[in-house]
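Shown here: the complex without one of its protein chains, the others still in place.
The chains carry the letters A, B and C, assigned in the order they are written, with residues numbered from 1 in each.
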Amino acid sequence: MLSIEDVDLYYGASHALRGVSVTARIGEVTCILGRNGVGKTSLLRAIFGLQPIRSGHIRWENRELDRLPPYQRARAGLAMVPQGREIFPRLSVRENLETGFAMLPRQLRRLPDEIFELFPVLRGMLGRRGGDLSGGQQQQLAIARALVTRPRLLILDEPTEGIQPSIIKEIGRVIERLAARGDMAILLVEQYFEFARDLAASYFVMERGEIVLSGRRGDMDETAVRAHLTV
Amino acid sequence: MRLDRANIATLSCVLGGAAVLAAMNLLIPAVSPLHVPDFVIAIAGKYLCYAILALAIDLVWGYAGILTLGHAAFFALGGYAMGMYLMREIGARGVYANPTLPDFMVFIGWTHLPWYWYGFSHFWFALAMVMVVPGTLAFVFGWFAFRSRVSGVYLSIITQALTYALMLAFFRNDMGFGGNNGMTDFKDVLGFPLNRESTETGLMLVTATVLSLSFLLARAMIHSRFGKVLIAVRDAEPRTRFLGYRPESYKLVVWTVSAIIAAIGGALYVPQVGIINPSEFAPGNSIEAVIWVAVGGRGTLYGAILGAMLVNLGKTWLTSALPEIWLFAIGGLFIVVTLFLPRGITGLFTTRQPPKGSKQASAATEASMREAAR
Amino acid sequence: MLWRGVCVCRRRLWFSMLIAALSAAVPTAPAHAGGDPFAQIAATNFDIVAQGVQALATSGNPRAAAVIDALRDGKLYAWKWPRPDAPLYIRSATGFVDARSGAPVEAPAAINLRRVIVNDSVRAAIATAEGALGLFAKDPAARRTAAEALYQSADPGALSLIERALTNEKNAGVAQVLREAAATALLKSDTGSGSTRIAAVDELATRSDLSARNLLASLHSEPPPVAAAIAGAIHDIDRRLKLWSLVENLYYGVSLGAVLLLAASGLAITFGVMGVINMAHGEMIMTGAYTTFVVQQLVAATMPGLNEFGLLIAVPAAFVVAGGLGIVIERCLIRFLYGRPLETLLATWGLSLVLQQAVRSIFGATNQDVTSPAWMSGSLDVGGLVLTVNRLWIILFALLVLGGLMATLRWGGLGRSIRAVMQNRRMAAVMGIRTPWIDALTFGLGSGIAGMAGVALSQIDNVSPNLGQNYIVDSFIVVVVGGVGNLWGTLFGAVLLGIVDKFVEPFEGAVLAKIIVLVFLILFIQRRPQGLFPLKGRAAEA
Partner (left out) sequence: MSEPTLLYLDGVTVSFDGFKALNELSMVLEPGEMRAVIGPNGAGKTTMMDVITGKTRPDQGRIVFGADIDLTKLDEPAIARLGIGRKFQQPTVFETLTVRDNLLLALAGDRSPRFTLWARESADEHAQLDRLLATIRLVQERDRRAAELSHGQKQWLEIGMLLAQDPKLLLIDEPAAGMTDAETAETAELLREINRTRSVVVIDHDMAFVRALGVKITVLDEGCVLAEGSIDAIQDNPHVIEVYLGR
């Protein structure tokens, strides 16, 4: 499992994470909720080593990630669907997926069929440039791309942002299905409350760089959470 | 405060040192071991000229973040202007004893003086040209470059291309500047024979004075509000625009002034080494001059002077002792300084923060470039 | 070229002799001793002998050459006193052969034989004959050269001879040259009606080279119709010549462009894609050139049989050496300077000095001579212009290199990773790509290509420690003009600069060409600043 202990993170002098602690278990979805600008993305960057942390620890499967560069963490089984998708705009859809091959041993260097079961649309557009896809398609591609690396910890940063409802539902189903497989921890960062609520097994709410509220799905106090999300 | 002390120290070193050398050359009889031989004076004079060039470079690189790889061009242009005067001074004493035409013109069979040589028989005119020609070139070049927001390495590359083109141009005989032999065999300046040691010493002292004056001028500039804006531009150019400043005009001013200072250095250089030829334009020279500044420590002015002195001392010694090693040494110096001594030698002794210039400026440029790229 | 000139004037020489001889010999020849040239040669009267020689030469008789050579060398023997069949023998090393048939005969008693001796007129005739033999030789090429020389000599006297040759010339090409030769001869002579002269003029007009033009221009005091024809002909020729020189300039421009392209392709990767200012790029090229030199030495020393292909072996070798060097540089120097372009510039410049001096210390400062294999030397004539073969190869090679580079970036894992890193470094790392390693490899790739460029440049430039210096500025200009990080742009920029350079050069000289390019660059940068910053993504777009 993933355990984040008391992490502090700064941008220059700006204090973005203040003693944040989060845990995410294999086989379930862990949600991090909060308005934008409260440090959710900063937390994910910390997990993936994209932003150095000032203090605290990040452990994955009892392994210290703190010192590893991002690509080593990917090889340790992490994968991320970043905010804004970050598709490689001038790589074809196939190439976007194949970027994951770099870290795989030869025999695994093929696109798992599962990807196309989850996102049939992709099969049709393997040849198109990633930049030419619609937002929703890009989001699906981003998730598929993450799955190519056979991750055991999947991190999704606001996968519903700026996407039409139909696809949001589909993405929701995909996440459920992946969780149900039981071999993967899923860390979902969201502002979209209903979406998160329906998926989360456990949740953490952030405000101004701190965890202000957390718990299991059962004992979630909706109004309290909403209060932190809405304006 | 510390800065001021450093400045006073620099001035006293330059002027005092020059005076002492001069005295030990002229007053102490040649037999005495304390006597400073003429060639030392000559070398000292040369170094002082280099120091002026270094100073000019530090002014634009250290304070405006403009890495110039073509400043030797202005140095050489000043030198050529002075060289033209010295050629005319020769008069009929040339090999061909032609009262108006310099030897090389007679040699390539020219019959009359080209128009752009008129007036160079007057010292004052030559002196004016020493500043006007390079100044104008710098102004035009800068106007183009800065107005189009060319900055960072692109500017550097263009400056190098500039000096490169000038070198090619001056290699041509039909330019009327002596082709690849350039100009030499000068006889005297303002009537003083160049080969007399009193003249050499005099020139050396003049150079020292000019160096000190340019130093004070540069210092005055960077300590004025103008200088502060300059540093502001270096650190965060976009921000200065939002404050209502036009960075391009500030760069243009400092760039032109710096070019003129460099040109004066060149003008003093020629009579002391007795020759000027196109190789002075070689891009290598400009970049070598940049490393003097880097070694001394950019953004300090006195560092530039120190660097020019030290590196050239090393060069003189090495090229005579083991010439093989010289290029290794200078090359290694570039690498070592950029990797391990970003603030140069003076940086080792001052507690000042490193001049963030290059890094931030470039970062800023990147940002603005990205914007432009949008 | 010079060599060719020499040949021409040599030919001119003996043709004028030929003409002299003909005019000397022909009229004085009495109508004696019928058709058989052998009999004439066997005669004791020098004039008749000379006549015989000439007759034999133009008869096309297979034995002609042998007999005339024998005569020249004093190996030809005749019967001492007159005999109807007038036998002729050639003394060979073994014995005697019959001059007419070439069949060996048993030696006649020495007492009956006399050597056929020659005087000046006969010697002249022999020279003539040797010339004429050219026109009547078996091999068309030989006939062509002979005719070509006749054309050059443009001597009225040769007319009769040429016409005789024309009558029994089968080969169309040769016939054409002969006709042109005839035309020149005719025009030079003042014989021939207006119409024939005009025909001759048209003949030359079709040839349309400088010599034809000069000849026509040299004709004065022609009757008006002819003069008009000449004027028209000259005009046509001038137009064609202008066209050719245009094509020629284009070709030179393109071949210079190819050189620039080679020099710049590597930079398009290190500078264009990675945004690293590598002032040691020129030294990467230099390294490639020296690798070529070393490889050739090794090949010559170990397997001389492969000398011709040393260059081909050098290409991969140079790629590996320069590429490896590039990787080392990136790991030990560049990577500490990312995001600090100015520092990178200075450090790499220092590096370039070190590399130059290193090479100077190892190989010495003098130029190393890299040999060009036979298949790369020489030139081929296409219509009015001469294309040097090695230039053609370089153009081809440059395109191959660019194509290969594009392919590498387009297909295959490495290229994919490189493009991914350049388009979005952070995301690439998230996908598990070893970004630092990719940086090193990318830099290595760029350097390796510079190395391959060095192999090509070693063929057209001096292999000296400063080889690279001559290319660094131009390379940067090409990459910047072409639009940083865009290989097609690099191709465009290189060819553009090459052509501009070659077209400005003739009028303004190389220097102004450079300066103009420089101004062009500054203006360009002003126009398209976005071409300046290596845009992530547009980078490596093959």
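Keep this in mind: a contact is a pair of C-beta atoms (placed from the backbone, for glycine too) under 8 Å apart; a residue touches a chain by one contact, two chains touch by 3 or more.
What you see is a predicted model; the values in this text were computed from it and never measured.
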Among shown chains, those touching the left-out chain: A, B
Touching the absent chain when the full complex is considered, from A:R35, A:R75 or A:R150: A:R35
Residue among A:I168, A:I186 or A:A200 that touches the chain left out of view: A:I168
Residue of B:F141, B:Y250 or B:F328 touching the missing chain in the full complex: B:Y250
For chain A, residues in touch with the removed chain: 11-16, 35-38, 83-84, 160-163, 165, 168, 191-195, 208-209, 226, 229-231
Touch residues of chain B, complete complex, unshown partner: 221, 224-226, 228-229, 231-232, 235-236, 238-246, 249-250, 253, 353, 355-357, 360, 371, 374
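What we mean here is this: only the chains that are shown with their structure count from here on.
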Best-connected chain pair, where connection means C-beta pairs in contact: B-C
Whole-Å gap separating chain A and chain C, where each centre is the average of the chain's CA atoms: 65
Centroid distance [mean C-alpha coordinates] between chain C and chain B, Å: 48
Distance between chain centroids, defined by C-alpha means - chain A, chain B (Å): 58
Parts of chain C lying in touch with chain A, wherever the complex brings them together: 413, 416-417, 419-420, 423-424, 426-436, 537-538, 541
Touching residues (chain side chain B, partner chain C) in the complex: 67, 69, 144-145, 147-150, 152-154, 156-158, 160-162, 164-165, 168-169, 171-172, 283, 287, 290-291, 294, 324, 326-328, 330-335, 337-339, 342, 358-359, 362-363, 366, 369-370, 372-373
Interface residues, chain C side, partner chain B - complex: 277, 333, 336-337, 339-343, 345-347, 349-354, 356-358, 360-361, 473, 476-477, 480, 509-511, 514-515, 518, 521-523, 525-526, 529-530, 532-533, 535
